[in-house]
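Following: one structure in structure tokens, then a few remarks.
All protein chains but one are shown in place.
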Amino acid sequence: MFPFSVHSRFSYFSFFSNDLVSLLPEIFLVCCICLFLVHGVVFSKTGRILSTNVANLSILALVFVCILLCCSPGGNYLAAYSCFFEDDFIRIIKVFLLLTCIFCVTLSLFYIQLEKSNTFEYSVLLLISLFGIIAVLGANDFLSLYLGLELQALSFYTLAANVRVSEFATEAGLKYFVIGAVASGFYLFGASLLYGFTGCVRFSDFSLLLSHIAPAEVEGIFLAFFIFFSSFLFKVGAVPFHAWVPDVYEGTSLNVTAIFALLPKLALFGVITRLLFCYFFSLFDVWQFPFVLCAVFSFVWGSLAALGQGRIKRLLAYGGISHSGYLLFGVCSGTVYGAQGVVIYLLSYILSGVTIFCSLVGLRFSRVRYIADFAGLSLFSPGVAFAIAASLLSAAGIPPVVGFFGKLSIFLSALAGSLYVGALFGVLCSVISTFYYLRILRTIFFENGSRPLGAFFSFFGSYFSKELSFLVGFCAVLLFWIPINPRILFFISFYSSIGLIG
Amino acid sequence: MLFQQSILCFIAGLACGAGFLVISSKSPVHSVLSLIFSFVLCSFVLLTLEIDILALIFLIVYVGAIAILFLFVVMILNVKVAEARANLFQYFPLGFFLLSLLYFDLGLLMPASFSVDVAHFIPFYLEWPKAVLSFGCLESIGFLLYTYFPFYLIGAGLLLLLAIVGAILLTLHRGVGVHRQEVSFQNRRDWVEVLHMVQ
């Protein structure tokens, strides 16, 4: 399993050597972060514009990390004195995370060149947050999970307020900060109560402990568990704790919104699935009903509130709330199919999200803020119109696109877990959400707006950069290609869910 | 024992009172000062509980670093004293929820069986080999932190680096057309070339 471990000769080094082998991608990432920071600081003194340079370097580093991750020794293992855990589920989510991060950096690269902003720290912060997210995914401990969450959250606060002169951006940053601080306070409070009641900090210890005691003996564990998990609901924006999501999405610049929408959802749902399925599954009877309630309210609220929205970013935010509701619903089913459904749904969410955010960034010159601004897009730029249509159809879950498989597997797993009423609500809400997604499509394809969008297009010509147009095309084609041959999707998701259970 | 407990109760109650002053006082300067007061009192609580090293670290970091940071910001910003004009009734459901949470917390925590009370088992005579060979508080924390959890230490270091980078990125303005002093360039200049005799 460990190809170059040195057990025989340096036996007392074996811990560290195994740690080095198993944590090699993360260690490489941290080294790259420090190196890029030094590089940026040294060369920015000479007055060069470094933002493009560092962004390209970070794409290179991410590709290397991805390769290292794919070459890592397989199997389940604990690393670093059982602070970090790794199995196939985590590895697959990590690979998705790295690919998404590469997409986000590419998108931001275009945005940076467009806005001519000279902050090389942007890419460095993104890499630090990625490291935090990876630590969150692999955490086997309250402390490593907390450190990862804080690394991610602190760099996100900074990224949100990155455009210093915009009052919207700083306000969004402050709001995000306050909410994130409350969430981490709840996390710590719940974790400390769990620690106080049981004396365990490792999650694997919890799974052992909870399977051997009757949970009713220690009632405080329930309360501590819910306080602990409410912080995760805060972070994914599920319904009782959702109020910050639209404000933060609207206030930040587009590239940062893309990062906020895509990266944390992947990681947090990975870790929620792992915690609930592997470590706190003995409390299934306790957590199922409240979380189902949260999930149902999330997608009902997300679908209903999005109906009245005129701004595209707010609409995407409410869409994000309902997506996290569906994902949570899949987790709540408590079956292997639920975990598989979560992975499929996450994949389709990422694909459609990358497509729509890349298209919006590309349309930035024409100041598309409201849905009505999309009018006449299909006449002047049919490719982009096609890509946006594909991603919206996928988000709505209409059959020929990959999003359909996500919703289908979530609902099937809910039926397998006999959550019939919730599944009924889910289907109804996805019908409602189809309505407003189709309204955007009608605006794109069948309306000629009062404001001629085409004037901007013909004036500036095509200003999608090569990378961005490749990205949009690739993801849009993938959205249609995966349903033609869904075998690989099902294989990956099944493999990862088996890795989660076994 | 009773004396110690009553002192502990008194200090903890004072800390709560200071915390209440923090959120209720009108001027931010007053609330920062009460924050410092509550930090010091919490550190006293730890000292009374004989977690001495942590108490001292709390005193140094909380009062010496964080509170001073807050005081700096209060001095930088021109903060006016503002009246609260909230309609408190609109927070009633939320407050009720929080209070009930508090109630359940206390109700569950107080009778809970933290069964191990170690202090009863410590004999009162001194075992010399144990006293010589055993670790103190600081040694054992260091042993744990550097042997078993070095990755956390690195993570915390990365977090502090992130705080530095983020704070600089947010607050430092790098103007494009601003003239800056280049010390090395200035030192390299030869005065013979700079000075000209004016006829």
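Think of it as A and B in the order they're written, each chain with its own count starting at 1.
Convention: a contact is a pair of C-beta atoms (placed from the backbone, for glycine too) under 8 Å apart; a residue touches a chain by one contact, two chains touch by 3 or more.
Here is the rule we use: contacts and distances are computed from a predicted model.
Visitor: The chain that is not shown, which UniProt protein name from "Adenylyltransferase and sulfurtransferase uba4", "Large ribosomal subunit protein uL29m", "NADH dehydrogenase subunit 4L" or "MIP18 family-like domain-containing protein" does it carry?
Guide: The correct option from "Adenylyltransferase and sulfurtransferase uba4", "Large ribosomal subunit protein uL29m", "NADH dehydrogenase subunit 4L" or "MIP18 family-like domain-containing protein" is "NADH dehydrogenase subunit 4L", the UniProt name of the unshown chain.
Visitor: For the chain that's not shown, point to the residue among A:170, A:207, A:434 or A:465 touching it.
Guide: A:170
Visitor: From the list A:147, A:239 or A:259, pick the residue that touches the absent chain.
Guide: Once the missing chain is taken into account, the touching residue is A:147.
Visitor: Name, in rising order, the residues on chain B that touch the hidden chain in the full complex.
Guide: 1, 4-5, 8-9, 12-13, 15-16, 19-20, 22-23, 26, 28, 31-32, 35, 38-39, 42, 45-46, 49, 51, 54, 57-58, 61-62, 65-66, 69-70, 73-74, 76-77, 79-80, 82-86, 88, 91, 94-95, 98, 101-102, 105-106, 109-110, 114, 116-119, 140-141, 144-145, 149, 152, 156, 159-160, 162-164, 166-167, 170-171
Visitor: On chain A, where is the contact patch with the chain that was removed from view?
Guide: Answer for chain A: residues 142-143, 146-147, 150, 154, 157-158, 161, 164-165, 167-168, 170-175, 177-178, 181-182, 184-185, 188-189, 192-193, 195-196, 199, 201, 246-247, 250-251, 314 touch the chain left out.
What we mean here is this: only the chains that are shown with their structure count from here on.
Visitor: So, what's the distance in Å between the C-alpha centres of chain B and chain A?
Guide: Centre separation, chain A to chain B: 31 Å.
Visitor: Tell me, which parts of chain A touch chain B in their complex?
Guide: 23, 30, 33-34, 37, 80-81, 83-84, 118-119, 121, 124-125, 128, 131, 135, 143-144, 147-148, 150-151, 154-155, 157-158, 161-162, 164, 193, 196-197, 218-220, 223, 227
Visitor: Hey, which residues of chain B end up touching chain A in the complex?
Guide: 101, 104-105, 108-109, 112, 114, 148-152, 154-156, 158-159, 161-163, 165-166, 168-170, 173-174
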